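A protein chain is absent from this complex, but the other protein chains hold their places.
Should a chain be cited, it is by its letter among A, B, C and D, assigned in written order, with residues numbered from 1 in that chain.
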Amino acid sequence: MSLVSVLIVASALIGIGLYGALSQQSFVMLMMGLELMLNGGLLAVIGFWSFSLGGAPEGQLLAIIVMAVMAVDMAVGFALVTAVYRKRQADTTESLGTMKH
Amino acid sequence: MALEGLAGALVIAFVAASIATVIRLAPSGSAESLTEPQKTPFLGGGAPDTHAWQRYHIRYYPMTLLFIAFEMEMMFMYPWAVVFVEEGGKAMMEMGMFLAILSVGIVYGWREGIFRWQ
Amino acid sequence: MAIAILRRLAGAAPAPAFPAIGAGMRAAADDLFLDGRLIRADSIRHARILLVAGPVREADQDDIRRLHDQMLHPRATLWWKSNPVPDFAEPATCDEDDPVAAIEAIHRALIEGARDSEPDILPNEPPNPWRGKGDYGQGGEGMMGGTPYGRPMAMTDDDLRDGLALDAYTAPFGPFLPMLPPGLKLSVTLQGDVIQTAKLLRPPSAQAEAYDGTVTALRALGRFLPILGLEAHAVRCLEAARSLSAGKPIELAKIRQFLFWSGALAAIPSGIGMVEDTDVRMRVERWLAALDESPTGGLDGSATMSPLKPARLVDLLRGREWSEAILIVNSFDTDTLISLAPVEAEDAETEGRAREDGIRMDHEGHGTHAHGATGT
Amino acid sequence: MGLIDLTFLVLSAIAIVSGWRVFATDSMVRASFLLLLSFTAVGLIILMLAAPYIGIATIFMMAVEMMVMALFMVMFMMNPAGLNPMMMVHQNRFAIGAGIVAFLGLSAAVLTTDFPTDPVDPGRQVIRDLGLEMLGPSMLIFETAGVTLLAAMVGAVVLSARTGRFGPSDEGSRPPGLEVGGEPAGRRVEKASGHGHHHMHDSHVGDEDAQHAEGNPEADGHNADGGESGRRPSLRSDWSAGNRSMTSKTEATS
């Protein structure tokens, strides 16, 4: 276990998350991709913190903020999904583009 | 300390999971395989038309959204609890402010009626 | 060796039985399960013995067959003062007042292997043929179509409450669900756990329980309290009812006191199941008040048994959550429930509903489509 | 290879494989909880990286969030249990390419960069550090996070609740077709020979404009006027109270 190996795992997670975020049609699956990317980001932050920053407390705070971002992203994201479904009964990204009324 | 603790928890988890798996998958003494009528979901005699899996209409979904935002505050409260005695009044004030801000969200949600079954 | 020990231990366990109760046997079945040698199974899957108590209505025969087949092996059926449904080979019957010994004997024989587990009655076929059909051999088509693994999927429909048109799940509930009165079968359309529409398929079977002040109240409480999670208190009430019927005096103040401290009344939402200006909570209060009366006589039955204004159970259940609906159904005695649940012709049903929808529209304005879809 | 390295390898494999399976499973519930598994593995890795609090808290918070995610996935996705296998993706090749490029690019950057080495002192009280940092130098960040969370809470309530301040949010909703202009997706299709007037709305729902034009006045009236305006006040009033009056009114009239 070294910084490099941790960061490679993190980048793999970010890569998979990016694939999910770009390819998925439905909002909720798209958000899963985003969460997975943030997951990789979280791991990278703590990896740096642990191996390169000598345990500077800001690193941990940043990790917490990343998690708070996830929470906010989920709360607002799902609220949006609900609002859109209520209006259009749709849960895919395309339906927003193709429906012009 | 952290690594030893983690190791302890993992060992316990492994042992417990193994025991539970053995109990769950132990041979039951009845070798017969299930038949189709045996697998009908229990409705007290009736048979359903459709699968039960559905776009389930959750009646408390606004609550869950409020919940995941509010629950984030725990992340900040745990480290705060560790230094509370050290920092004294300052810690009290800062956390008081933080929680007051978040409580506004709960009060707002309550006023909008999100704690009811929608 | 190990299996042999396991069998011996299992044979000594109380026999888990699922009662399918017919006309006139409800009180007897309630009393029967006060016996420690039996366990009343909530679900047929928890039972080893299907106890059919009392005559089975013609219409319920299919449900009995289905219930029987849902039971897991080893299994057996006992017909207690009942007429065995055709197709059951060599039915075990019991016409005694106390079938506990018979049940125990069957249970032990099952466990020890002396008695064979009963085979299925219904054919071993999926509800819809699906094997090998469809895009992936799962019986489905496209996203939502077909009958994957034997059944179609639920489809969206409008909702009474919050306007999110999500899937509506329609299924027949009853006639032998433990929390519904025996015989009552409802076709319920749910969205989440809120009842969109309820349709009466079969009324509860008549019980012919004479109104008897305290005893009636105690029996009603005994059936009502498990819904609130007060199983032990329910047993206390049923036991008291049995003792009273047998002429033994019983201390009723204690029951009231326990129920007061349990918060049972506070746990019942007010304003649900309104019939003749009484809601569920008031009806429960009335039972509690009846505990103070002299064991027999006292208040005559008129308060609860008078012919009711044309209220219908299905209307009371509409728009209610599952937990509230169960409270409502169990707050009536069987006779009242039968008067609330008239079996109507299909046409009258649809028309009546359409009329009421109009009325509702004016007050509430909630969608009509829900019934439109289920009415067909 | 020590025990620590082995554990790390296993956990990394779990994190990555379950992360990938998220997008390869049909059941939405399984997808959510696979993501949770990925998060749990990452949390345990973080725990091994001398950050006990952040590691366990990741598992804690993500368990809750993935639970909520599962609720919403099931609520809004067609065929939530994946009974019919499906592939709801667009620009799949491009996305795969982008994912691989991102992974390779980041890995290359990681491998070529020389990172400073300054590991955490094992005796360091990291949770206390975090608390002091939060209450001291980074106080503003901490309070800002509070405000952000509040904004998220309010935003979530406003968006998800049935009626916002600006009237009912579901006015004129209709399901979209699977293809453009097609039949509404996943909706029970009514036969045109409905039984009563209240069927009208459903049978026409595939063509909303036409319905508004020819318009069954009764059905439209219900939906647009009686329905929607009747709804607004009832949101605030207690639900059971609303229903109570409704039931008694119905009795009185019938």
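Just so it is clear, contacts are C-beta pairs under 8 Å (C-beta built on N, C-alpha and C of every residue); 3 or more make two chains touch, one makes a residue touch a chain.
Convention: contacts and distances are computed from a predicted model.
A.B. asks: UniProt name of the unshown chain, from "NADH-quinone oxidoreductase subunit H", "ABC transporter ATP-binding protein", "Succinate dehydrogenase" or "Nickel import system permease protein NikB"?
C.D. replies: The chain we cannot see is recorded in UniProt as "NADH-quinone oxidoreductase subunit H".
A.B. asks: Considering the full assembly, with which of the depicted chains is the omitted chain in contact?
C.D. replies: Across the whole assembly, the hidden chain touches B, C, D.
A.B. asks: For the chain left off this view, which of C:Ala20, C:Leu122, C:Ile227 or C:Leu291 is in contact with it?
C.D. replies: Missing-chain contact among the listed residues: C:Ile227.
A.B. asks: Using the document's definition of touch, tell me which of C:Asp31, C:Asp63, C:Glu118 or C:Glu324 contacts the absent chain.
C.D. replies: Answering carefully, the residue with contact to the hidden chain is C:Glu324.
A.B. asks: What residues on subunit B make contact with the chain left out of this view?
C.D. replies: 1-2, 4-6, 8-9, 11-13, 15-17, 19-21, 23-26, 28-30, 32, 34, 36, 38-44, 48, 51-53, 56, 58-60, 63-64, 67, 70-71, 74, 77-78, 81-86, 88-89, 92, 99, 106, 110, 115-117
A.B. asks: Touching the missing chain, which residues of subunit C?
C.D. replies: Those residues of subunit C that touch the unshown chain are 6-7, 9-10, 12-14, 16, 36, 42-43, 45-46, 48, 72-74, 111, 126-127, 148-151, 169, 171, 177-179, 190, 192-193, 226-233, 235-236, 239, 254, 258, 261-264, 266-267, 269, 321-324, 326-327.
A.B. asks: By the contact criterion defined above, which parts of subunit D meet the unshown chain? Give residue numbers in ascending order.
C.D. replies: 27, 29-30, 33, 36, 52-53, 56-57, 59-60, 63-64, 66-68, 70-71, 81, 83, 126-127
Here is the rule we use: only the chains that are shown with their structure count from here on.
A.B. asks: Distance-wise, how many Å sit between the C-alpha centres of subunit B and subunit C, to the nearest whole number?
C.D. replies: 31
A.B. asks: Subunit A to subunit B: how many Å between their CA centres?
C.D. replies: 20
A.B. asks: Could you please state the distance in Å, as a whole number, between where the Cα atoms of subunit A are centred and where those of subunit D are centred?
C.D. replies: 12
A.B. asks: If a residue has to touch 2 or more other chains to count, which residues of subunit B qualify?
C.D. replies: Answer for subunit B, listing residues that touch two or more other chains: 51, 53-58, 61-62, 65-66, 68-69, 71-72, 75-76, 117-118.
A.B. asks: If you look at subunit A, which of its residues touch at least two other chains?
C.D. replies: Residues 64, 67-68, 71-72, 74-75, 78-79, 82, 85-86, 89 of subunit A touch two or more partner chains.
A.B. asks: Think of each chain as a node with edges to the chains it touches; is that a line, ring, star, complete or other?
C.D. replies: complete
A.B. asks: Contact residues on subunit C for subunit A in the complex?
C.D. replies: For this pair, the touching residues of subunit C are 156, 163-165.
A.B. asks: Can you check the complex and tell me which residues of subunit D touch subunit A?
C.D. replies: Touch residues, subunit D against subunit A: 4-5, 8, 12, 15-16, 19-20, 22-23, 28, 31-32, 35, 38-39, 42, 45-46, 48-51, 53-55, 57-58, 61-62, 65, 68-69, 72-73, 76-78, 88-92, 94-96, 98-100, 102-104, 106-107, 110-111, 115-121, 124, 126, 129-130, 132-134, 138, 141-142, 145, 148-149, 151-153, 155-160, 162, 169-170, 173-176, 180, 184-185.
A.B. asks: So in the complex, which bits of subunit B are touching subunit A?
C.D. replies: Of all residues in subunit B, those touching subunit A are 61-62, 65-66, 68-69, 71-72, 75-76.
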